[in-house]
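Structure first, commentary second.
All protein chains but one are shown in place.
Moving on to subunit A:
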Amino acid sequence: MATPREREAADYLQKHKIPELMHNLTSMLFFHRPDRPLEFLIAQLEKLQASRAGAAETPCLFDHSNVDAVFGILDPTGQGHITLVQYKEALSTLGITGFDEFPEGAAADQVSLETFRRAAKEGLLRSSATYKSA
């Protein structure tokens, strides 16, 4: 269906995770709305460069406090755990795909804050590491 050039282009995009990269950059841009978008984008890209070299954290729109806040919303009474459905919904709201469908405590339908945090952190790392996987 696709011409070789089209396929080549699609392969390139996929290999280097360009759509994810652009997606993340756009989100950051609109969230922070910096006065000098060019400089801001360069700074973000440089952070990404550093994180690939393993020298820094990957730049990401959500941090630990956001993850905890999401958990807090789902667990207003402070039980310390949420249901499996909530867990899945919360992770996909954070824009994470490909997470562990059956985390610890799934059988009892009780996912603890710890497990949720770990899954969210891994997922966020994965989605913000928008460069060619080594």
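In the analysis below, contacts are C-beta pairs under 8 Å (C-beta built on N, C-alpha and C of every residue); 3 or more make two chains touch, one makes a residue touch a chain; residues count from 1.
Heads up, the rule we're going with is that contacts and distances are computed from a predicted model.
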item	value
Among "Methylmalonic aciduria type A mitochondrial", "Mediator of RNA polymerase II transcription subunit 18", "Adenylate kinase 8" or "Methylmalonyl-mutase", UniProt-listed name of the chain not shown	"Adenylate kinase 8"
Which of A:Ala9, A:Ala69 or A:Ala108 contacts the chain that the document leaves out	A:Ala9
Of A:Leu48, A:Val70, A:Ile96 or A:Ala119, the residue in touch with the unshown chain	A:Leu48
Residue ranges of subunit A at the interface with the undisplayed chain	5, 9, 12-13, 16, 18, 21-22, 25-26, 29-30, 33, 37-38, 41-42, 45-46, 48-49, 52, 131
